[in-house]
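All protein chains but one are shown at their positions in the complex.
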Amino acid sequence: MPRGSDVFLQNISKIVVFIILAFALYLFFTGHGSPGGGFIAGLMSAGALLLLALAYDIETVRKVIPIDFKIVTAVGLLIALCGGTGSLLFGEPFLKHAFGYFQLPLLGETELHTALIFDLGVYLAVVGVTMTILLTIGEDN
Amino acid sequence: MEVVVAVIVGVLFAVGIYLILTQDLLRIVLGTSLLTHAVHLLLMAMSMLKTGAAPLLGRGKEEFVDPLPQALILTSIVINFGITAFFLVLSYRAYQKLDTTDMDRMRSESSKHRGRRR
C-alpha cells in the first residue's frame, strides 16, 4: 500500500529519525544527571519509529526493524526484574543499586551505576509497549 | 498562581466528569485524559509552585521545587498513555463490531447482533 508517497517527508524523516534516535540515546544515558531517563528515551525512540511508519508505511518499518516488539517488552521487563534481583546476591534488599566512579579510556572518569541496568529495562519495556500498540492498530484492517 | 491553578484544576475536573457522563465511548476516553491532566496539575500544586530551581543537582542552585510530585506525575503520564490506548482500542473494536460508540445503544446492539446470527 503506497501510503506515504510524500517524497519530501520521506527524505527528511530519513535524517530526522536518526537525529531523534541519537537524542533519545543521549537522554537515556544522561538520565541520571540531567533531564532524561528510560521513560523519556523509550517514548522518544518509539516516536522516531512512528515517524518512519508515517513517512513510509508500517510494512517498511517491519522490514527495517524485523523485531517482535512484544518480545522487546518481555525482555525489558526481565532486565528490570533481574537488575533488581542482582542485589539480592549481595545480601541487599531487592532493587538496591550500587555505583562507583571508574577511569575509562576515551571517556575519562565515568560514573557507572547499576541503576542504568534497571533503566535499560524500563527503556526496552516502554519501546516495546508503545510499538506493540501502534503496530497492532496500524496493521488492523 | 496557586489559586489560578486550583481553579483550572476545577475546570478540568468538571469538563472531564461531564464527558465521562456522556454516552459516547470516545468522549468518555477523552474525559479520562482530561481528568489525568487535572490530577497532574493538582499534584504539582500540592507542593507549592516555583519554590526553586528544577530538581537537578550540581548546577549551583540550593533551592529546588519538590521532586516527588514530578516523579509521581511521570509515572502517571506513562500509565495514562497505556490506559488511554487500551480504552481507545476498546471503543474502536466496539465500533467495528456494533457500529456504535453509544453506551446505551451498545447493549441492545449486542443482543440484536447475537439474535441475528442465531
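By written order: A and B. Residues from 1 in each chain.
Note that a contact is a pair of C-beta atoms (placed from the backbone, for glycine too) under 8 Å apart; a residue touches a chain by one contact, two chains touch by 3 or more.
FYI, contacts and distances are computed from a predicted model.
UniProt lists the omitted chain of the complex under the protein name "Na(+)/H(+) antiporter subunit A" (options: "ABC transporter permease", "Na(+)/H(+) antiporter subunit A", "2Fe-2S iron-sulfur cluster-binding protein" or "Diguanylate cyclase (GGDEF) domain-containing protein"). Although one chain is omitted from the display, it touches the following shown chains in the full assembly: A, B.
Touching residues on chain A toward the chain that is not drawn are 27, 31-40, 43-44, 46-47, 50, 54, 70, 73-74, 76-77, 80-81, 84, 94-95, 97, 99, 111, 113, 115, 118-119, 121-122, 125-126, 128-130, 132-134, 136-138, 140-141. Residue positions on chain B in contact with the hidden chain: 1-15, 17-24, 26-27, 30, 33-34, 37-38, 40-42, 44-58, 64-68, 70-71, 73-75, 77-86, 88-90, 92-93, 95-96, 101, 103-104, 107-108, 110-111, 114, 117-118, in rising order.
Just so it is clear, only the chains that are shown with their structure count from here on.
Chain A and chain B have Cα centroids lying 25 Å from one another.
Interface residues of chain A, counted against chain B in their complex, comprise 33-35, 39, 43, 126, 129-130, 133, 136-137.
Interface residues of chain B facing chain A in the complex, by the touch rule stated above, are 54, 56, 58, 74, 78, 81-82, 85, 89, 92.
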